[in-house]
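The structure under discussion is supplied below as structure tokens; questions concerning it will follow.
One chain of protein is taken out of this complex; the other chains stay put.
Let's turn to chain A:
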Amino acid sequence: MGEQSPVLEMAGIRKVFPGVVALDGVDFRLFPGEVHALMGENGAGKSTLIKVLTGVYEIDGGEIKLGGAPVRISGPLQAQQAGVSTVYQEVNLCTNLSVAENIFIGREPRKFGRIQWGKMRRRAAELLTRLDLDLDVSAPLSSYSLAIQQMVAIARAIDIEARVLILDEPTSSLDTSEVEQLFRIMRRLKESGVAILFVSHFLDQIYEISDRLTVLRNGQLIGEYKTAEMPQVQLVEKMIGKELAALEDLEDKAQRNRERAAEAKPVLEAKGLGRTGAIAPYDLTIHAGEVVGLAGLLGSGRTELARLLFGADKADQGEIHLDGKPATLRDPQAAMKRGIAFSSENRRTEGIIGDLSVRENIILALQASRGWTRPIPRKKQDEIVDKYIKALQIRPADPERPVRNLSGGNQQKVLLARWLITEPKLLIIDEPTRGIDVGAKAEIQKLVAELSDGGMAVLFVSAELEEVLRLSHKIEVLRDRRLVEELENTAGVDADRIMQTIASGATS
């Protein structure tokens, strides 16, 4: 990079929301041809900073310079025209339109007012070839995986002559090879002089791809560092502002409880349970106080397996025994009555109700199980909600704020609270740590361990093997919508061992 001048300079940025200072005097620089990671916990101000940069929010103080000249970014369109393009965590494309249409939507090549479809497809194909993607540009976007959709979003972003490309957690739903593909594209863009702002909760990825990083905490700038000169542990400490020792003893704990868990009585037994087209028939036993991890690649049937146990989807074969008695789970209500809780991986569409407040979201499941005629008294609601906001450190600690305005990690905690207050015997959590920061992740893992210590059975679904290994007593490995192996999580079991099973599909 040398002593180039920055393409983007933000100085003393301040943004205030009612009751909260979201950004307080934050400086940020971005040089051409670098990948710059923006780091911080949920609620540290990363999203706010990005939204300021893309014109979603107007700043209350400070200055933004693009290419040396002060600018006032007043809207997303203006940001794009100034050369700032953004790809958000949740892909913002129209999946029912074709790939080419998605790339050129709103700026289709025209002649005499007519759209030149041929030219559009040709240019789309060229653009994608530059990114090493071989797609049928006239196929609807929905026919491609989420990862490819993400790449199309990037193709769209860079075609708008972006000087600055913002990637807000582009990798949170990609698997390893897809991440590699994304990184290849990022490197290529970098070489062509694009400045990339990258947000990811995966530290490994930060170290692999980024040149420099800026750390935020509680809306304040902690510092700007060269990635190569910043050890991981130190980085995490800078992000959370305290030392992270809590995680270390988790592993021993899981070991310690293993024998006890095996002796406990089974909470749930599934025999030949399956659903055609979703998951092949499987057997699974979960004991009280046991953490069972589900491992497997994206689309291997992890979620499908879990949903059958909650009645979210109906099994079309096999049987379930709860506490030794046969049970039919027609729908979620039936499962809840039997003491099962399920937190979906799709936090935004299947979890939170964005318009409702934190309090309402937390009491929702408990209220639903009581029925509408027996409202939880307001005083009791406040007690419960206060208790869980404190226990799970939900921030901001305002029960009446619409949950939509909380960061991803805090929304996840709200969902956990929702289920914990129903005091389930079996807690099924699907990807509870996806897209959330290190600190919140550690807290959630710790919570799972504590719940298991307290005798709750937990089915823990995660794409991150380390996490599954750290928490589980027993690991179920899935591949191609089939449960292929059950592993006791003993000393010899590690990520490699699980990867082998996933790769070979062997049932030993």
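Annotations
Methods note: a residue touches a chain if its C-beta (ideal position, glycine included) is under 8 Å from a C-beta of that chain, and two chains touch if they have at least 3 such contacts; residues count from 1.
Note that contacts and distances are computed from a predicted model.
Its record in UniProt calls the unshown chain "Sugar ABC transporter permease", which is the match among "Phosphoenolpyruvate synthase", "Pimeloyl-CoA dehydrogenase, large subunit", "Quinol oxidase subunit 4" or "Sugar ABC transporter permease".
Only one residue in the set A:Thr129, A:Gln232, A:Thr349 or A:Ser504 touches the chain that does not appear here, and it is A:Thr349.
Annotation: of A:Arg72, A:Lys226, A:Arg370 or A:Lys390, A:Arg370 touches the absent chain (contact as defined above). Set against the missing chain, the residues A:Ala312, A:Val461 or A:Ile475 yield one that touches it, A:Ala312. Considering the complete assembly, chain A touches the hidden chain via residues 310, 312, 331-333, 335-336, 342, 344, 349-356, 360, 363-365, 367-376, 418.
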